[in-house]
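I have a structure I would like to understand better, so I am pasting it below and will then ask my questions one at a time.
A protein chain is absent from this complex, but the other protein chains hold their places.
Presenting chain A:
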Amino acid sequence: MALRGDWVYENNGGTCVAIAGSDYCVVAADTRLSVGYSIYTRDYSKICKLADKCVLASSGFQGDMKALQKNLSAKHLIYQHQHNKQMSCPAMARLLSNTLYYKRFFPYYTFNILGGLDNEGKGCVYSYDAVGSYERVGYSCQGTGGALIMPVLDNQLKSPSPLLLPSRDAVTPLSESEAVDLVKDVFASATERDIYTGDKLEIIVVNATGIRQEFLDLRKD
């Protein structure tokens, strides 16, 4: 039947995590690119720096991810020319949502997390679905290992619950190094149980001094 559209998409696997702190944001993703039960490459970055204080991590179909990154970078460049400044993270968040919804009836097969610092210098994380529904949260994880990691983050980050009313600021009280350690731990656990996660972990930390990158080896099986 011509209605089946799944031949146009592929799931390249992988997991992304982001954690917002009081003055930093940690964004991490594994570097394995797979198709079915095979690995295409062990060294593929799923993280893209969109602006000075804004980083996008996507899991899902990496072809669509590349197209989305190009699209957003181009729009950001135009914004910089028109407004003579970099786009803030909340502005980029809304732009991403609109870009995704623009293709509502032939979506980008990407599950995105946007991380960075907001206008006041506090960490912010925005979590998306494939068609642009988004929410600012204190932490998030997407991808094949997402369901494995989320409960651990709920338990360990000591952020206020997103279900409380009145809604509270969701950043974690943990320090930057504690958050990075936690990210390394959860990825090690996810690698054990998820076949699409592994090889290497790329960690990006955005804080007032800029963007810092770190790598960690994961299990290669």
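As a convention for this text, contacts are C-beta pairs under 8 Å (C-beta built on N, C-alpha and C of every residue); 3 or more make two chains touch, one makes a residue touch a chain; residues count from 1.
The working rule: contacts and distances are computed from a predicted model.
Asks: Which choice in "Two-component response regulator", "Proteasome subunit beta", "AP complex subunit sigma" or "non-specific serine/threonine protein kinase" gives the name that UniProt lists for the one chain left out?
Replies: UniProt lists the chain that is not shown as "Proteasome subunit beta".
Asks: Of A:Val55, A:Leu68, A:Leu100 or A:Val186, which one is in contact with the hidden chain?
Replies: In the full complex, the listed residue that touches the missing chain is A:Val186.
Asks: Among A:Gly121, A:Pro151 or A:Pro173, single out the residue that touches the unshown chain.
Replies: A:Pro151
Asks: Please give every residue of chain A in contact with the chain that is not shown.
Replies: Residues of chain A in contact with the hidden chain: 145, 147-152, 154-155, 185-186, 189-190, 192-193.
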